[in-house]
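A single protein chain has been omitted from the complex, and every remaining protein chain is retained in its original position.
A, B and C are the chain letters, set down in written order, and residue numbers restart from 1 in every chain.
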Amino acid sequence: MTNTTTPYAIELRDISKRFGAVQANKDICLQVPKGTIHGIIGENGAGKSTLMSIIYGFYEADSGHIEVDGEIVNIRNSQEAIKAGIGMVHQHFMLVENFTVLENVILGAEGGAVLRKGIHDARTELTRLAKEYSLDIDVDMVVEDLPVGLQQRVEILKALYRGARILILDEPTGVLTPQEADHLFRILYSLKEQGVTVLLITHKLREILASTDNVSVMRQGEMVAHRETAQTNKEELAELMVGKKVRLTVNKGDATPGDTLLSAKNVSQFDAQGVKRLKNVSLELRSGEILGIAGVSGNGQSELLNVLSGITEMSEGEIHFAGATINANSPKNASQMRDMKMAHVPEDRHKMGLVTGFEAYEAAVLGYHNSDVYNGKVFMHRKVMVDECKDRMAAWDVRPPNPHLKTANFSGGNQQKIVIAREVEQNPDVLLIGQPTRGVDIGAIENIHEQIVSLRDTGKAILLVSVELDEIMALSDRILVMFDGAVVGELDAKDANERVLGLMMANAYSDDEQGESA
Amino acid sequence: MYDTLIQMLDATMRVSTPLILAALAGLYSERAGIVDISLEGKILGSAFAAAAASAVFGSAWVGLIFGIMASVMLALIHGFACITHRGDHIVSGVAINTIVAGMTVTLGLHWFNLGGQTPALTGNERFLDITLPFAHAMQNVPVIGQIYTHLLSGHNILVYLAFFMVPVTYWVIYKTRFGLRLRAVGENPQAVDTAGISVTWIRYRAVIVCGILCGVAGAYLSTAHNAGFLKDMSAGKGYMALAALIFGKWRPVPVMFACLLFGFLDAVAVRLQGFVIPGLGEVPVQAIESLPYVLTVLLLAGFIGKAIGPKAVGRPYVKERA
Amino acid sequence: MSQAKVPVWVNLALIPLLNISLAFLISGLVIYAIGQDPFEAAGYMLYGAFGYNEGIGYTLYYATNFIFTGLAVSVAFKAGLFNIGGEGQAYIGGLGVGLVCLALDHTMPFYVIAPLAIIGAAVFGAAWAYIPAYLQAKRGSHIVITTIMFNFIASSLMVYLMVNWLKSPDSLSLNSRTFEENAWMPYLHSLLMPLGIDIGDSPLNGAFIWALLCCVGVWLLIWHTRWGYQLRTLGTNPTAAKYAGIDTSKVTIWVMMISGALAGFVGLNEIMGVNHSLLLNFAAGYGFAGIAVALMGRNHPFGILLAAILFGALYQGGAEVAFDMPEITPDIVVVIQGLVILFSGALEHMFKDRIEGFFIRRATAAQGK
Partner (left out) sequence: DDKPAVVYDQAGKFDKSFNEGVYNGVKKYTADTGQKIREFEPKNEAQVEQGLRRLAKRGYSPIVAVGYSMSAATEKVAKDFPNIHFSIIDSVIDLPNVQSIVFKEQEGSFLVGALAAMKTKTNTVGFIGAMDVPLIRKFSCGYKQGVKYIAPNDKVIVNMVGSTGAAFTDPTKGSELAKSQFSQGVDVVFAAAGGTGIGIYQAAADAGKYAIGVDSNQNYLHPGVMLTSMVKRVDQAAYNTYKTAAEGTWKPGLITLGLADNGVSWALDKYNEKQVTPEMVAKMKTIRADIISGKIQVHDYSKNGSCND
């Protein structure tokens, strides 16, 4: 796109940024014409957020520069970005939770050393904006009491209140139902009408194709391609994103489900604040099948995994597993569940699956550290652990195959391999597995998918949680859909398609007749 | 009876003053996310600086200024460690307390050769009690006269300043831009940062204010409540202020009442030393002395209400991992 | 894949040395500022600490306390807990020792009293750490604050007990009666004398040997047992600990109790080893110094041993300096101690990041080729 007559709303030249050992951005160039919606896609860890945070002055680039409306601007902090008319809605909201919407909006733009006047003016201005962009919200609500959808609106209002002409949204739909997402896009269009330039980050191809004018693709910290959305398609983008042809399906034979290994009956769970996170979830998991759990992230999948694996205690209901009945009164913790041959690959390897400060061989026994294999009466058998770790690294092609390397220094994919190897090699009866391929490169993805299927074929029962619909549909034999902590639908993998699942995930399947769809 | 009560409360005001100042100091610091157990050290440092300066220059006010400067300097060290270098707040606090404890005596000994004390202060070298207008006239008015003349009147200026700082702090924290940002930075520094405000600068301002107030507290000890500096004269007041801060749940007015309560207990303990209740025997003063700490522990344990501090308190603000 | 590694010696030797030198430099300036000759002072320090057998004895005697409190702090650190209550735990631990001795010294021989005294110290110290630990684990009350509070409560409690119960009637000062000799921790010089080894008589006593054993014990515990594995997991990643089925509140509690017990052993050295009677403030300062020792020693038992000896030397040498240069009181040692905490604790990143960064860059550059 060589549109040189009018200057670009924003233009990046050779932006680079490294975090310690990670080259998050490398010589990035980007040109965004005024009044367009520009998509940026890329895998997890590709460097999208980093790049946006640099534009917004949250991080400082190691090299390169930024032009706004043809003028070189020197953005060293968010203040200067705001001055340059840039606003950003962060992937993880930047809100003070115990402040009201109003306080959050004026923070940093109070207008005067004493709040009184500023607050008053802000109120009127906000009501105006809310009307203009149909962003209605009660400005006196405390943010932590708002649903995520509305919290996002607060973020958008913050940007608009500061008169942003360029609006960056980092994975705004990650937390939204497809239907909420549609409303968001309508807002974006009206912003576009007003001449606002929008930078939209996502790795959902559907949204890109549906709503952007141009799209740029990032991979491994580099900008690998620019396309006019009209001139491209899902397959091309997917290929660009991951660098080689994607197999969206896994070749697997039909499931031969055996008897039930794990069953949950009306399981509910309340969190510390007393909010009901799981609502009477019931499910049956049979040997030799893969049960997929679909849902927008944050609708109880994590809680379900935690309760099933014994990390958190359930509040109501009961679980039957390996002949034992587990309920609020007779709970079992994670290690007890392991002893009963349940393995668990957690959703977030950094937060849960690993201790990044440990050497690989230590991390490779996490959860099994009490087992007699590794322990004498008093002391642990270091050598046994190291040797076993060596073998597994070889078997699972972990690179580098060095048991003494700090876990943190393995790449995301290799870390994931270490975790999956640890759990699978225990030869469990039931395997709970969350986001198995998050932030994992395509080669590793195939490998992992095949492992899961072959595990199923050896008669294990597998419960798969993933936010990637493709992954769910490709692997599962049966699919449960979760919404707001409850199971709202079950269907056979064969009858599943994105639209149906999308509606179920929005708990709006009944509206189907009104033909509500993306 | 009524007289003794007035008398106790009067003492309570005197004893609470440094607690209130220090606790409010801590409030600014912790509301901005900086844990400050170096209140103790700041009070001690300022007490020494104030007494020394006042002895040398013959003016309590000069002493006050030096006290504040010393305390602010310590606060800046704390800030440098915790804000600029993401150091552990507790460790930094312990360091400062330790350094000050040793430094005051060492310098004092060198300068005044009085075993670490400063010379006794007299006249203008101290903040003297001031009598409020009509105090004498009011004397004989029943009840309120007592209260006005013997309780409210006849304290030194710093006492009144301390109590005046309570509404001021309330206003600053809840009604001003600085306060809004201060609270925000203690809850979610990232949000503040992305709003285009420098987290660092806000936090530095917070610790400076903290330093100033501790400075006043220290000066009060050595140039108002007492007449000169003695080694370790802060005697745990900083920690007790911290306790009061928690006990008041990081809110100005409750914090003041916590300080008054602790001060009252102290005043009681002093007078009950060696006091024998017929039948019961001697009062275990130590029990009363440790009551503030016990109460605070009970509160922290959630047996009397729940103390939930600022979310980001004690956590250094780090943008970039690795 | 860049696995930029920083040479071990950087973290283990270079950085600690840098910190300690800075602390010395500044305190040297202070000494200079008060018109004294830092080098002369240093001379007295060195001589006092290491110059003659007796001095060495004193150095190691002080070091004994620092080993105990240093280990106490570091065990908790390793589990991600900040035990700033060593002061109180040492105090109460001493009470335990004292009570055992007072109860048994008339009736029991040493080899019965000694183990019981050790248990007494451990139990009392652990008990004093238990309450804050329990409150942290079960009610989520901030352990730093609670342990601080418990330091004060401990000293009030001790005063109460000494004044009302333990004070011996025939001593004007606040001491319990002196224990019978069979309740004394034997002095090393008297142990070694028969072997013809003369180390000059100093308060150095059996507690030192126990301290060394504790170092080894802690090292084994942390790096070679499943319990150590659990506490390190908890310390570095609590969520992973839950995932691994580690009962975090249980670990929190027993780690703190171990920590408290270690601190309590200070009582062995002070009460049973030197004072041979219960008294006030015998633990003064050692608890906080433990933080410095742990930081200096990089939370590794061996490092702690070295750091403890360093601080022991400072204390002994400091007293010596005060003796021969009355202008300089032992308080200067307190200053040094504080500076050490500041540089190797609060300001650790100041150099660490820069130095490590330097080596990483060198490493990555090397890989580039």
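The definition used in the following text is that a residue touches a chain if its C-beta (ideal position, glycine included) is under 8 Å from a C-beta of that chain, and two chains touch if they have at least 3 such contacts.
Bear in mind that the values here come from a model prediction, so they are computed numbers and not experimental data.
Asker: Who does the absent chain touch among those shown?
Answerer: It touches the following shown chains in the full complex: B, C.
Asker: Looking beyond the chains shown, say which of C:Leu174, C:Ile209 or C:Met325 touches the absent one.
Answerer: Candidates C:Leu174, C:Ile209 or C:Met325; residue touching the omitted chain: C:Leu174.
Asker: In the complete assembly, which of B:Asn124, B:Thr176 or B:Asn226 touches the absent chain?
Answerer: Per the contact definition at the top, the residue touching the missing chain is B:Asn226.
Asker: Of C:Gly35, C:Pro194 or C:Pro326, which residue touches the hidden chain?
Answerer: Of the candidates C:Gly35, C:Pro194 or C:Pro326, C:Pro326 is in touch with the missing chain.
Asker: Of C:Gln36, C:Gln89 or C:Ser277, which one is in contact with the hidden chain?
Answerer: Looking across C:Gln36, C:Gln89 or C:Ser277, the contact with the absent chain belongs to C:Ser277.
Asker: Where the complex has a chain not shown, which of B:Gln7, B:Ser59, B:Asn124 or B:Thr200 is the residue touching it?
Answerer: Candidates B:Gln7, B:Ser59, B:Asn124 or B:Thr200; residue touching the omitted chain: B:Gln7.
Asker: May I ask you to list the residues on chain C that touch the chain which is not drawn?
Answerer: 54, 159, 162-163, 171-175, 178, 203, 270, 274-277, 279-282, 284, 319, 323, 326, 329-330
Asker: For chain B, which positions touch the chain that isn't shown here?
Answerer: 3-4, 7, 10-11, 14-15, 114-117, 120, 128-129, 150, 221, 225-228, 230, 233, 235, 267, 270-271, 273-274, 285-286
Just so it is clear, only the chains that are shown with their structure count from here on.
Asker: Spell out the chains that contact chain A while also contacting chain B.
Answerer: Under the touch definition, chain A and chain B have C as mutual neighbours.
Asker: Suppose each chain is reduced to the average of its Cα coordinates; what separation in Å results between chain A and chain C?
Answerer: Roughly 46 Å separates the two chain centres.
Asker: Using Cα averages as centroids, what's the distance between chain B and chain C in whole Å?
Answerer: 30
Asker: Residue numbers of chain B touching chain A in their complex, please.
Answerer: Interface residues on chain B, with respect to chain A: 175-178, 180-181, 183-184, 187-188, 190-198, 311, 319-322.
Asker: Would you pull the chain C residues touching chain A in the complex into a rising list?
Answerer: The contact residues of chain C facing chain A are 1-4, 220, 224-226, 229-230, 232-233, 236-237, 239-240, 242-247, 360, 364.
Asker: Per the contact definition, I'd like the list of chain C residues that touch chain B in the complex.
Answerer: Against chain B, the touching part of chain C is residues 30, 33-35, 82, 84, 131-132, 135, 139-142, 144-146, 148-150, 152-153, 156-157, 159-160, 164, 288, 291-292, 295, 327-329, 331-339, 341-342, 345-350.
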